[in-house]
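Every protein chain except one is present and positioned as in the full complex.
Think of it as A, B and C in the order they're written, each chain with its own count starting at 1.
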Amino acid sequence: MSTRLSNGGRLVNKAKPVEFQFNGKRMKGYEGDTLASALLANDQMLVGRSFKYHRPRGIVASGGEEPNALVNLGQGGKFEPNQRVTTTELFDGLYATSQNHWPSLEFDVGAINTHFARFLPAGFYYKMFMFPRPFWKHVYEPFIRQSAGLGKAPKERDSDTYEHFYHFTDVLVIGGGIAGLAAALEAAQSGLKVTIFEQTHHWGGRAVVDGAEIDGKPADDWVKDTVQTLEGMENVTIRARTMGAGVYDHGYVLGYERLTDHCPDQDGPRHRLWRIRATQIITATGAIERPLSFAGNDIPGVMLAAALRDYVVNWGVSIGDRTVVVTNNDDAYRTAIALVDAGLSVPAIIDARTDGAGPLADAARAKGIRVEMGKGIAKVKGGKRVEGVAICLQAGEGAVIEEIKCDAVAMSGGWSPVVHLWSHCGGKLIWDEAQAMFRPDPSRAPTGDKGQPFVAAAGTANGNLRTAAVLEDAVAQAKAAVKAAGGKPKAGKAPAGSDAEEGAISPVWLMPQGAPIQLRMKSWLDFQNDVKVSDVQLAAREGFESVEHAKRYTTLGMATDQGKLSNINGLAILSDALDQAIPQTGTTTFRPPYTPISMGAIGGEARDELFQPIRKTPMHGWHEANGADFEPVGHWRRPYAFVRSGESVHDAVMREVKNTRRNLGLLDASTLGKLIVKGPDAGKFLDMMYTNMMSTLKPGKCRYGLMCNENGFLIDDGVVARIDEDTFLCHTTTGGAERIHAWMEDWLQCEWWDWKVYVTNATEQFAQVAVVGPNARKVLEKLGGMDVSKESIAFMEWKDGQIGGFNARVYRISFSGELSYEIAVPASQGRAFWDALLAAGEEFGVMPYGTECLHIMRAEKGFIMIGDETDGTVIPQDLNMEWAISKKKEDYLGKRAQERSYMASPDRWKLVGLETLDGSVIPDGAYAPAPGDNANGQRNVQGRVTSTYFSPTLGRGIAMGLVHKGPDRMGDVIEFTKGDGTFVKAKIVDQVFYDKDGEKQNV
Amino acid sequence: MLILECPCCGVKSEETEFHAGGEAHLKRFGPGSTDAEFEGYLFMRENKRGVHFERWRHVNGCGKWFLAARDTNTLEFFGFYPAQTHEPPQDIKDKISAKHPGWSWREFQ
Amino acid sequence: MSEAVSFLNGAEATHNGVTVRDAGPVGMVTLRGDLSAAKLKTAVKKITGQPVPGVRKSTVTGGKGACWMSPDELLIVVPHAEAAAAVAELESALAGGHFMAVNVSDARACLTLSGGVAAREVLAKIAPVDLSTAAFGAGDFRRTRMAQVAGAFWLDDAETFHVVCFRSVGHYVFGLLENGAKAGPVGVLA
Partner (left out) sequence: MKRYSVFAVAREALRYHTGWERAWRSPEPKKKYDVIIVGAGGHGLATAYYLGKNFGITNVAILEKGWLGGGNTGRNTTIIRSNYLQDPSAAIYEKARSLYETMSQDLNYNVMFSPRGVMMLAQTQHEIRGYQRTAHANSLQGVKTEFITPQRVKELVPIINIDGPRYPVLGALWQARGGTARHDAVAWGYARACSDMGMDVIQKCEVTAIRTEGGKVKGVDTNRGSIDCDKLGGIVAGNTSVLTEMAGFRVPIESVALQALVSEPIKPCMDVVVMANTVHGYMSQSDKGEMVIGGGTDGFNNYTQRGSFHHIEETVRALNETFPIISRLKMLRQWGGIVDVTGDRSPILSKTPVEGMFINAGWGTGGFKAIPGSGWAMAELMAKGHSPLTEEFSMWRFGEGKFIDESVAAGVAH
């Protein structure tokens, strides 16, 4: 019967009662409780079910290492599965339900598995469920998935927010125990910037629970003083509820701060992800107590000795009236003493060691506690809670000597330093035989950007278990870190620590040492994943000898605690089974994060409107207000069409095409790239960039150009205008602006750095509008200003001037085949200019149009579109664009590549126009099959469609495509896939479907 | 998450300010080169486990390209230098020699 | 010629003592060339009344000055209406040499961020830059990444940050800064 003690509980405030719910039951706790201590105070021993056998599970630890006690926490937009009760601070109204059982926690049908446990050993699923074949997907797998999985999936969108924060510090100390505090203080006194994190909301770690003394005063007081001192220092950042989650290359550290988990109604971000750059990192992360492997060590009520002590001292909670302590080291005696001091009974301390216990044992005996040396637990009795233990000789095979009634068992198999953060970035470990632990190998620390070591472990995390040694190590590490960070450590000694002497540990990996299979099958290593001693031994027997194989085969250490309690015990059993030393077996890789961190925190502020930038042109507001159906183009949003009420998107597109061809259309072309290239070598440079000859272009003229990469493939196109003798303005595609700008800078900086050329990306300086259609000139003349007559500005010419009072640069270019002017004005006046065109255009039937209309009109004219006719594997020659490739030039980017055998082959697919015989539209992406199959049984192909539309102008389907030897096959009829297994016949024709002679654009 | 120091503007900052640009000191082969030369230039990259010379651009910064020497096995940077050169500066080569005696990379050592 | 309109038409937001503002139209000229050349120095001085800024420095005060963008690039800052004139001035002053002067006033969005230390922390939520007073002071200029876009900022004598980014993402950066201000202080920088 676990309950709240009338006295004790250094962390709880009994003046502040708190109400919460577990599985619908109303319960009481106090401010300062964790959900774990509160549940135990309410005698809730059974808190969950295990992963595989659905065994009853109780709380086994008191911190982040807890493998069992995971709950569904909260409701609606604040629901969260798999919350560890030991790290969940209690708050008023907390709502939690237990996981992985049906129908209820007390009665779980899945628990049937425990009776079949014998038939479900490690890796059983690799050996069965193979027949009949379809059963895996339809029967076996659904069952396995359903019974696995722990917590429920959230149903609603997360109602909380998150944020990131960049932090820079000279020395980062991770861990707020006495080692961390001493190290932080030492480092801070050097004047360097120091940051210290503690994952819980209370400082001091174990020392304050175990009653150590520092500088002659109780650890508790020393901790309070030190925290206060640090808080008062300008150069110190000190944070509780903040975990060092991961250490990455070059001193990058993730800090995980939980801001409102303990007060969910408070405003502001729930979590803050700190992205830290630390010159030196000290991991003072303490150690984790190891369970002992004896039969029934997973029954609720069996708990880590130190955890049991924590509940009594920190939260004034007793796990049971009668607690049997079982250990292989002296530390567990502290638990026995603490319990007796709290007025509870300890029937016996079962010490596996034959001798070697130190003064703590004498102290225990002095308190009248019975101590049994050389003994072990053969078996724990009980089902959903402990009822007693059967005692045996540790050296034997489990013959029961005596049974002791008890309702709790405190176990201690020794301590494992928390080396995760040390190891994340490559820090290596050594096996410490005397203390039976892996600890950091200072000679093989993680190295940084200059090859220097940048992580040091301190205190218990560095293998020092005694207070004095912890403090000395911490201060020494801090001094070293300060030096390494370029500071000057202050002279002075470490605080003096004192605690009880301790006898040596003697490693116990199995209890009793000769336990037969019946007991080994009940001795748990991984409580959550149900991995037992017998499973690891089976893995070894079947040849899974690498620690990684054994882990993956048995799932040892793959649970949500990532093996914090089970890994060392497991690999000791494996080593024993393989008759090799533990270091020879080695550990599995430690990967971030130390304990799981929320996806929300990782995403940070990037959600909803801030998920990704949306680039907006100066006219974007008008588009939004006027039915624009947007399509993303890069990070831009461009209107696909402007849909009017009662119209479908398709209707709108058809209307826009017809109107532009008949009257007047406006296109927001602001997103087109505009690169200014200037310098005495600008012409020479563009001759290399483009396949065309640009150096011969006359000022005032425009030329359409193609760009290829060094692999010969077409990457961009656009109109180049020569501004003056050494200045060009290069238009790129919408997606191309940044890419091509970078591409040009690359060549100028890294290849032709002696050429005198400057490039600036002026894309967003201008709002650009394409004024298109038979009435284009009329509307400009109405607005007044510069002369836009054919005589003044002919096709493929540009001119600066004023239009309707706006400073404008006018390009006489056309991507539609109509009379067309592309007019650039300063972006700050783009919207006003757009409005002016709309107003003046009214009498000429003006209508804005979107990208789909643009695509159709260019397809009707047989103009290619980068991204449609090209896909990164197409060269200009494939598109019959030899006319745009200068023969006079020795070189241009891509020229050499285009000379390679496969590129020059006459068998390449080339661009043609396509007309369906029945006038229908060939589906997007359709392929043209050829007779026969290839060597792999695939249907031969002879071409594919690249652009295909219904042309409202011609009232029929038109398309362009790449066809084998296409241009030589004019008039041929070939078939294209319709996607439903049928085919559509199409005739190979010229790719220009509309105004072949260009009369309309050249007026 | 690497830290780089741009030799052009002096900023020392994290990787996200930069853009990696592949192998450094490539000799361009254009028209007139053999198929082998051209294939080598375009595709045959150094991919050593160890010293590597590479291009970076300070894209979210001064916009300049620069070169770096890095150990692909430890991610240690031996140094950064401007892109306008055909071979690594001696001081960087010396630094590498100190760590990897007898190293070589293409024609450099 | 109608009124110049900035990306958010002068929008402003204040949360927890931090104010984010669309600084309105600002005149900006990209000047590329040899920053050590006497002609260039004189021209910059004439236009901005300030010497050529040092590496990663800004000389902008009272809406006039220049920012060091890269070893061969400055951003000249003047009142919006004077940008064209500044370009003309440079064109004539540097004529004959290899340089480039482009009016980019409308290509960029300018924001101000004020609120003392709290403002530093708002910026530190989206930019991988050490913004402690010791590391970043008045007159310092930094080009960097702001969440998912490129940007730049400098700090003036009044502890106000002047943030510059591409016009098309001005509202995004404004949103980031406002969001960071709303979330409240971190309580680290001093």
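A few notes on this one:
Here, a contact is a pair of C-beta atoms (placed from the backbone, for glycine too) under 8 Å apart; a residue touches a chain by one contact, two chains touch by 3 or more.
The model shown is predicted, which means the values in this text are computed figures rather than measured ones.
Among the displayed chains, contact with the absent chain in the complete complex occurs for A, B.
Listed residues A:15, A:434, A:491 or A:599: the one in touch with the omitted chain is A:599. Residue A:130 is the one among A:130, A:496, A:917 or A:1003 that touches the chain missing from this view. Touch with the chain omitted from the figure is made, among A:486, A:680, A:872 or A:967, by A:872.
Of the listed residues A:562, A:575 or A:768, the one in contact with the hidden chain in the full complex is A:562. Listed here are the subunit A residues that touch the chain not shown: 51, 78-82, 118-119, 121, 124-131, 133, 136-137, 141-142, 144-146, 148-158, 160, 246, 248-249, 252, 254, 425-426, 517-518, 521, 534, 538, 541-546, 548-549, 552-553, 558, 560, 562, 589, 591-593, 596-600, 602-604, 606-609, 611-612, 614, 631-633, 640, 711-712, 867-868, 871-873, 897, 900-903, 923-927, 929, 934-939, 941, 944, 977, 979, 981. One chain is missing from the display, and on subunit B it is touched by residues 1-2, 15-16, 19-22, 35-36, 38-39, 42-45, 47-49, 52, 54, 70, 72-75.
Following the convention adopted for this analysis, only the chains that are shown with their structure count from here on.
Subunit A and subunit C have Cα centroids lying 33 Å from one another. Here the CA centre of subunit A is 29 Å from the CA centre of subunit B. Residues of subunit C found to touch two or more other chains are 128-129. Taken residue by residue, subunit A touches two or more other chains at 277, whereas all remaining positions touch fewer.
Looking at the complex, you find that subunit A touches subunit C at residues 161, 163-168, 193, 234, 237, 267-269, 272, 275, 277, 605-606, 609-610, 612-618, 635-636, 676, 678-680, 756, 758, 760-766, 805-807, 826-829, 831-832. The part of subunit B that touches subunit A in the complex is made up of residues 1-3, 14, 21, 28-33, 35, 38, 42, 55, 57, 59, 63-65, 71, 74-77, 83-84, 99.
Interface residues of subunit C facing subunit A in the complex, by the touch rule stated above, are 1-6, 25, 30, 32-33, 72, 80, 98-100, 102-108, 121, 124-132, 135, 147-149, 166-169, 171-172, 175-176, 179-180, 183-184, 186, 188, 190.
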